[in-house]
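The structure follows.
The complex is shown incomplete by one protein chain, all other protein chains being positioned as in the whole.
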Amino acid sequence: MRLLSSAFVALLAFARLSFAASSSGDSVLVLLDTSLDRENYSIFFGGLEKRGYSLTFRAPKDASPAITDYDVPNFDHVIFFSPEAKSYAQDITPQSLVGLLSEKTNLLIALSPKQTPLTSLATEFSLILPPPETPLISHHPARSERPTTIPVAVSSSSPLLTPGIPPVWFSGAPHALGNNPMLVPILRAPAESFAADSTDDTGADGIVDATEKGGEGLWAGSQMGLVTGFQTNVNSRVVFAGGIDLFSDEYARKELPSGTPSGNSQFARDIATWVFQETLTLRIDSVEHHRVNQTEAPEMYTTNDEIVYTAHISSYDSRTSTWKPYSGIGDLQLEFTMLDPHIRTSLPPVPGSPGTYQVQFRAPDRHGVFKFILNWKRKGYSYLSSSTTVPVVPPRHDGYPRFLSAAWPYYTGAISTSAGFFLFAALWLAGDVKGERKKVSKAE
Amino acid sequence: MAGPKSSSKSSSASSETSAAIATLWKSYLDETPDRLKFIDAFLSFIVLSGVLQFAYCVLVTNYPFNAFLAGFASSVGQFVLTASLRAQVNPENRSEFKDVSPERAFADFALGSIVLHFFVFNFLG
Partner (left out) sequence: MPAAYPLPTDLSPTTVANTASLLRIIALALISSAAIASRLFAVINFESIIHEFDPWFNYRATRVLASKGFYEFWNWFDPTAWYPLGRVVGGTIYPGLMATSGVIYNILHALNLPVDIRNICVLLAPGFSAFTAWATYMFTKEMKDESAGLLAAAFIGIVPGYISRSVAGSYDNEAIAIFLLMFTFFAWIKALKQGSAFWGTIAAVFYFYMVAAWGGYAFITNMIPLHVLVLMLMGRFTSRLYVAYSSWYAIGTLASMQVPFVGFQPVRTSEHMAALGVFGLLQIVAFGQLVRAHVSSKQFQGLLFAAVVFTGAIGFFGIVGLTYKGWIAPWTGRFYSLWDTGYAKKYIPIIASVSEHQPTAWPSFFMDLHFLIFLFPAGVVMCFRTLRDEHIFVIIYAVVASYFAGVMVRLMLTLTPVVCVSAAVALSSLMDAYLDPTEPEVEDEKKESSTPASVVAKSSTSTTTPATPATGKKSKKSKDKETSAPAGGVLGELVSNVASSAVAANSAAPTQKGIFGLDTRVVVLLNTIGMLLFFVVHCTWVTSNAYSSPSVVLSSTNSDGSQHIIDDFREAYYWLRQNTAEDAVVMSWWDYGYQIAGMADRPTLVDNNTWNNTHIATVGKAMSSPEEIAYPILRKHDVSYVLVIFGGLIGYSGDDINKFLWMVRIAQGVWPDEIQEPNYFNRGEYRVDSEASPAMRDCLMYKMSYYRFAELFGSQQAVDRVRGQQVPAQGPTLDYLDEAFTSENWIVRIYEVKKDDVLGRDLKIANAFDQGKKRKRTKPTSRRKAISA
């Protein structure tokens, strides 16, 4: 039953693929706080709709449209533009959102310096938020805006951003990153920024003292994140943005202190394409394994067999909405594991055959149930993992080498004994007749 | 089997022992029926074959251990079966083997040998 329904879902998803930019569907629910105006984010929303997404808007406290029906998500992606909402409708709890993620729904969440239910959700992703009402503050560079409205330079190291994006305007709360390896830092705070509950510059020393005394770390510096992605074990994606203004038309149009246009619109688009599974989306189409010079996968291998392992990997191309073979992974590894990896080898792409990675290796001289394991996890990219179980068995009883040259004396010995036996038996029987006579005569 | 004996004799009173050996040999030649001598000839052939195999195993290689065991066991097995036959047909042992006539003895011997060789060749490869 479950299999059927999942097949159905897959079928649905496949049907949608034909016209959506995203690899996982085009229906988006936007939870827009009633205090916010949709028009203020028209560039962002418009960009999404232009790329083929169908947006559904809903206030946080509305009951419908429901996020899930009977545990089946109704939407492929959910955008939380309700950074200050204190309460949500019943179907939205931190637990249900984690449930959504495990059902492969993607989330784009905007936070704010206020304490909301989403704050405690962020904790589950090992994002560490500063105390409430402590927005990010920076006095550099000198500018006319308030110290909480900060131009942040975009690092080009993150693979999911278009290279060369100009700095973006940001206002909101920073967060520290825990040590969860699934976090994907996208935008870091400027080195000279800090989080504080007042914009009053005179109390700077007091802030340091207070945080020290309270046992808090110092909320400052470039180790803090402003926009951070997270990719779950099931490859669904989340982005936490420290402030909602990042996506606003105002910031998109606002010029940087240097007078050049800001990178906000491009940045927001990059985030959205990533979180909605348009970019850096890879999958393993199939894996094959067989003995050298064969094509069919055997039921089991024999120890010391030469094994050929092939993986086909493709990536999603959002422009054509198709999966295309992808040969760009240079550090793919294959493990042949029984409890511990007995063999660990690189799995290089085959030149001239896109999307194919192949390696040939010799099975260890050890029998048991082995697994071919592909496990490729890189920040920003979809995780690739595959595990195929095969038994490796000792040679058959007639699979060992027989009739060795070293053994010929034994063969001769055995055969000569047998021959001797037959000769002896023949002579004995021949002699029997004579012996009989002799015996008779002796007896007389 | 002759090995230990001949070496030990030299250590003990050698003249007496060599005399004993001489008597032994003489009495053997005199008292043993021809048929038994025939068996003894076969026995010595098997011993030779077994010793050669054993020497090869010790000196060169025992790698296909099953082949060595098969070859060597065929020698040993054939030896004891033949020795059994010898004991059974020996007229001196008539009293011991009431139930076993010489013909029956040979049939037993043949059956045992065939079973033995069946296992030998099964084990050889």
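As written, the chains take the letters A and B, and residue 1 is the first residue of each chain.
The rule is simple: contacts are C-beta pairs under 8 Å (C-beta built on N, C-alpha and C of every residue); 3 or more make two chains touch, one makes a residue touch a chain.
Remember, it's a predicted structure, so these values are computed and weren't measured experimentally.
When the full complex is taken into account, the listed residue touching the unshown chain is A:219, out of A:75, A:169 or A:219. The residue touching the chain not shown here, chosen from A:182, A:297 or A:406, is A:182. Although one chain is not displayed, chain B still touches it through residues 1, 4-5, 7-9, 11-13, 16-17, 19-20, 23-24, 27-28, 31, 65-66, 69-70, 73-74, 76-77, 80-81, 83-85, 87-88, 90, 92-93, 95-100, 104-105, 107-109, 111-112, 115-116, 119-120, 122-123. Summarising the interface, chain A meets the missing chain with residues 94-95, 98, 101-102, 120, 123-126, 128, 176, 178-182, 208, 215-221, 223, 230, 232-234, 236, 300, 338-339, 367-371, 389, 391, 393-394, 396-397.
Note that only the chains that are shown with their structure count from here on.
Chain geometry summary: the mean Cα position of chain A and that of chain B are 75 Å apart. Of all residues in chain A, those touching chain B in their complex are 402-404, 406-407, 409-411, 413-414, 416-418, 420-421, 424-425, 427-429, 431-432, 435.
The touching residues of chain B, when paired with chain A in their complex, are 35, 38, 42, 45-46, 49-50, 52-53, 56, 60-61, 63-64, 67-68, 70-72, 74-75, 78, 82, 106, 110, 113, 117, 120-121, 124-125.
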